[in-house]
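One protein chain is absent from this view; the other protein chains keep their places.
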Amino acid sequence: MIPELGHFSLIIALFLGMILGVLPILGAARNNSVLMGVARPLAYGQFVFVSLAFSALAYAFLANDFSVLYVAEHSNSHLPGQYRFAAIWGGHEGSLLLWALFLSVWTAAVAIFSRHLPEEMVARVLGVMGLISVGFIMFMLFTSSPFTRLLPAAADGQDLNPLLQDPGLVIHPPMLYMGYVGFSVAYAFAISALLGGKLDATWARWSRPWTTVAWVFMTIGIMLGSGWAYYELGWGGWWFWDPVENASFMPWLLGTALIHSLAVTEKRGAFKSWTVLLAIGAFSLSLLGTFLVRSGVLTSVHSFAADPKRGIFILSFLVLVIGASLLLFAWRAPKVGLGGKFDILSRESLLLSNNVLLSVASASVFIGTLYPLFMDALGYGKLSVGPPYFEAVFVPLMIPMVFMMGLGPLARWKKMSVPDLARRVQWGFASALVLALILPLSMGRFLSLESNKFSAMVVLGLLMAFWIIASLVISLKQRWSGQGTFMARVRRQSMSYYGMQAAHLGMAIFIIGVTLVKGYETERDVRMNVGDTVMAGGFEFRFKGVTQTAGPNYTASTGHVLVYQDGRSLGELLPEKRQYNASGMPMTDASIQPGVFRDLYVSLGEPISESDGAWAVRVYIKPFVDWIWAGCLLMGLGGILAVSDRRYRIHKKAVLATAPQSSIHI
Amino acid sequence: MKPRQKRALFIIVGIAAVGLAVGLVLNALKDNVSLYFTPTQVYNKEAPQNRNFRIGGLVEAGSVKREKDGLTVHFMITDLKRSLPVVYKGILPDLFKEGKGVVAQGKMEADGQMHVSEVLAKHDENYMPPEAKDALKRAAAPQVVAPVAK
Partner (left out) sequence: MMRFILPFVLFVILSVFLYRGLGRDTAEIPSPLVGKAAPAFVLPLLHEPAKQFASKEMLGKVWLLNVWASWCSSCKDEHPLLMNFSQQHIVPVVGMDYKDKPVDGNETLKAAGDPYNLVVSDIDGSVGFNFGVYGVPETYVIDKQGIIRYKLIGPVTPQNLQKTILPMVARLQAQ
């Protein structure tokens, strides 16, 4: 009964979405306030009914209702409770429902926090979001309902994929989806601005906090996914450039460009049509990511082609949404005008270059991801594009970007003086360069490697990171100078300034992590008999053998590996090789001892000899690897700081109209 | 500078940047794309000689043999018409099994064997959501062979 109620709620939500997508937009066009007034109640109503549907599915999972096909396919009575809940989004149908739920959450949030916006703007934004929800709910109802019954009911479920039985998976997809869906707000603002024909600074100001929040979710989501891959997949990589990851990375890159471009549009009224295009692009890539992942077009190594009906549906939806908005753009954008003027060397031009580089980077990821598809469709045969492609393209694009990232916050709007800027940064750049050259000389001893390694890539990476930090120090020094107590001077700067600097510092920390782990990691695959030791990067690993253990829904071979450094014990690592009962699937569970300066990482390969208990074992030393995620976290924190800026809470139009002249917010 | 000159300069810089990016992309694609071949195609000498390529097929039943070091593995990849001997050094993915699908990347060497640096096992036991399938693929894929201590 409950699953049917869920299905029914979804149908009601669909109808509410249809009304929401038509009446308020019509009302805005005819200036009819009654029609516009229905937008908010409909948004709340839709949120209520989608939540009901989601709760119904949650109930089916928690109550082990295996007469629901989706539950029978993705859960099992022995599955621990928290994973039974997470299993809701462990498959296709449920993750769509989560998508729809988040869309209704964002819609309701816009309805609540938009009291100060003009009525027709709210009506249009909510209307556009309603239309998007119609597409997704129809997709669910027609091709992939999570409430389909399985009759007769299964005695027990097929279990959740073992890889997904992990705390990381409980939060990674929801975070990522919040980000994907969050870009729909920026998109809806852009579309309603195009519809209304009013693209001015106020439009940018309204959509900025929403875009930043979505970007924060996405940043954290990608970070969690990368961390999950690192500790769950058993071979120590943290980014693989594979289609599913790229699907989330492309909108992130464009979203990052959008945040910066919105800043310029708000402050200077420049790049207006470019900003609109970015907002459309970021959400389009979110949708495209969903299409690529859902349609099976790119899940290359797997023999199960996804249901082509679903692919056709999403593709049609994609064409409708993206095609219509790009046509609308082509029609309306020429009227928008280019906005404020600026010089070739100015903060605007630096931001514009950064925007171009981020977009080009996004496009290069796009090409690499879709290249096999293009070639196959053109009949050039089947091929794959490897991670070296992405590295070869990405790194050269990021070097000038990071260089400008350091200059941007120091440069002036409209026109900057090059000699003046050069004078301000010369010492910062020089000290970054010296540090980047010196540090690798002592890194070997610090990380207790056998020898020092000195490579151009390490120097370059460190130079970029230190350059960002140096520019940050210079900027803070300038901002904190002047009258008053130190605390007063610190407080005088806006939260969005600190947010920007925190995010940039996060980038520096991220670059340090990537550079050092790439430059100094030690990886060893070895055969180990019981009692064998192996030396890796100054650490001694002793293999004590394997014992059999049992988990709630799996059995495991647990390896016991003792770690020593200079004869001192650092504890025991317990990597596991699991065999899940219901699915019979094997799984590698790495054991990691994390540290600020290095992770020790051990995972089990396969048993080599039954008689003497020898195993193939992977031993990794990963210096500074955790800095990668710490950097992402700091970027996310920067976003939160920026959103908490006071001016977003002042809702009076009079205040909004005057942009502060002195402070610089990015 | 006059507005028109400024505009022209912007456009020139923009075109130069995009051109550079296109060059980068094409260059990287040239070096980092590997084509798929079947054992029959390799047998017919259709596969490149001094270049990495990918081979897809099944692990022939009974063909997996380990050297004494425990890490060097010999096996045959078959498309049921022809079989190709393959050497791999390292830890095999969880889902690697005799009789199951496999994709490997490497080069043909003078000894007539394909020396592969990457082995991906196919998962076809049951339906998986795309994210999981993809994760499985990644789980199943040791990307780079690390230096091996004997």
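Letters A and B name the chains as they come in the text, with residue numbers starting at 1 for each one.
Throughout what follows, a residue touches a chain if its C-beta (ideal position, glycine included) is under 8 Å from a C-beta of that chain, and two chains touch if they have at least 3 such contacts.
The structure displayed is predicted, hence computed values, not measured ones.
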- Just name the one of B:Gly57, B:Gly70 or B:Pro93 that touches the chain not displayed here. B:Gly57
- Query: Where the complex has a chain not shown, which of A:Leu57, A:Met178 or A:Leu277 is the residue touching it?
  - Reply: A:Leu277
- Message: Please identify which residue in A:Ile19, A:Leu141, A:Ile171 or A:Leu373 touches the non-displayed chain.
- Response: A:Leu373
- Task: Sort through A:Val170, A:Leu326 or A:Leu460 and give me the one touching the missing partner chain.
- Result: A:Leu326
- Query: For subunit A, which residues reach the chain that was dropped from this view?
  - Reply: 273, 277, 280-281, 284, 291, 295-298, 300-303, 305, 308, 311-312, 315, 318-319, 322-323, 326-327, 329-330, 333-334, 370, 372-374, 376-377, 382-384, 584
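Basically, only the chains that are shown with their structure count from here on.
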- Could you grab the centroid distance between subunit A and subunit B? Build each centroid from C-alpha atoms only and quote it in angstrom. 26
- Query: Which of the residues in subunit B come into contact with subunit A in the complex?
  - Reply: 1, 3, 6, 9-10, 14, 17-18, 21, 24-25, 27-29, 31-36, 54, 66, 69-71, 90-92, 94-95, 101, 103, 105, 120, 122-150
- The answer for subunit A against subunit B in the complex is residues 73, 90-92, 95, 158, 161, 163-164, 173, 229, 232-235, 237, 240, 242-244, 293-294, 296, 299-304, 306, 341, 343-344, 353, 356-357, 360, 363-364, 367-368, 371, 381-390, 392-393, 396-397, 523-527, 534, 583-588, 605-606, 608-609, 614, 616, 618
